[in-house]
Structure formats: C-alpha cells, structure tokens
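I have a structure I would like to understand better, so I am pasting it below and will then ask my questions one at a time.
Only a single protein chain was left out; the remaining protein chains are all shown in position.
Then we have chain A:
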Amino acid sequence: MQPSSLDELIEALRCLPGVGPKSAQRMAYHLLQRDQRGAARLAGALGHALDVLQHCERCNTFSETEVCQRCANPRRDPALLCIVEMPADLAMIEQTQSYNGLYYVLMGRLSPLDGIGPRELKLDKLIARAADGVVQEVILATNFTNEGEATAHTVASLLAPRGLRISRLSRGVPVGGELEHTDTGTIAQALVERRTV
C-alpha cells in the first residue's frame, strides 16, 4: 500500500535535526490545518533554494553565483584566508567588522568517532584554494571544541608544508570578563597559554 500524502509529509519532516515522529506529526498538522499559506511559502522557498544555491567555488559557502559576492569583492584582502566551520561562524566574524580578508567555510568539522574525516570535509578543495599563490596567511577560526581543535590541527599540518603562515584565533578570558565569574576550564587553559607582555 502506498503511504498517504500525510504520512509522506510527516516522514519527510523527520529529516530535520532534533525532530522525532511526534514533533513531525505536530508540524505537519500545523502546516496543513493552521497555516496553509506558510506551508506553500515553505515549499516554494525550499524548492527555489535547492534550485539556485550552490557552493561558492572559492569559499565553499552557499551562493547563487559560481563565485559569491564576498569573494568577488576587490576591496577585500586576498592574502588573508580565514577558515571557519559553518556559515554562521563567518557571519559572526563579519559582524566584528575587524576582518577584511577572505574566507573558506568547511561546512562541518572533523569528527573521527562519527566517521567524518578529510574525505568527507573535502579538504583537498581547501588545499587547492589556499595554495593559489595569492594567499599568504591562513587564520584558523574553527570552534574551540575538541572537534574544532582537531580540525584546526589537521588543516594546519596540511597547509604548513605549502609555505603558508598559519595562525589560530587566540582564546582566554572574554573581553570585559572578570576572573571570579569565568568558568574554571577557561581560566585553566588561559594559564597554560599565558603570554609574555
């Protein structure tokens, strides 16, 4: 027997992260009963995004053109390449308005126990991008989680032999932070990585 279109919709919604059978059912009823216009908009937007979005040839983030606007901007410094895990990280660094180089978005992180390795992250594409002869410094801005650290180390060891300067975002007590209210893990690491002034 073919599943009904309702079952099909519930099953499809379960592909979202953190959505189990119950929430999927609730979402489906909501879309069909309470917000049909929203449902049509969602369907249209999803289809359109799938049609037009691709990965930027240079920075790997989502883009509607082969090379995204940021990478095509001649006012950005092409000698600096900042490597981040996700587009949200890129947006955060952009918000600081203190970085004028280019980016490369990994679209994930190395996670050995989940089987996400260099092949799944397409690190060969990153190597080709960073070794274009124009990039001089690579800034590793992956997260300060264990997976982010493993990713940073891996990328560094792949790019260092190619004559690039490699730097890593520094970490420590947050700006405006007081030691008394900072978590012990951060203070412990700040002590290990203390710098001379």
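The criterion applied here is as follows: a residue touches a chain if its C-beta (ideal position, glycine included) is under 8 Å from a C-beta of that chain, and two chains touch if they have at least 3 such contacts; residues count from 1.
One rule holds for everything that comes next: contacts and distances are computed from a predicted model.
From the set "NADH-quinone oxidoreductase subunit H", "Macrolide ABC transporter ATP-binding protein", "Electron transfer flavoprotein subunit beta" or "DNA replication and repair protein RecO", the protein name that UniProt assigns to the chain left out of the figure is "DNA replication and repair protein RecO".
Shown as candidates are A:Gly18, A:Pro74, A:Gly115 or A:Gly176; the residue that touches the absent chain is A:Gly115.
The chain omitted from view is touched by exactly one of A:Leu9, A:Ala24, A:Ile139 or A:Leu158, namely A:Leu158. Contact with the chain not shown here comes from a single listed residue; of A:Glu57, A:Asp77 or A:Glu149, that residue is A:Glu149.
Within the complete assembly, residues 110, 112-115, 117-119, 123-124, 127, 146, 149-150, 153-154, 157-158, 184-185, 188-189, 192 of chain A touch the chain that is not shown.
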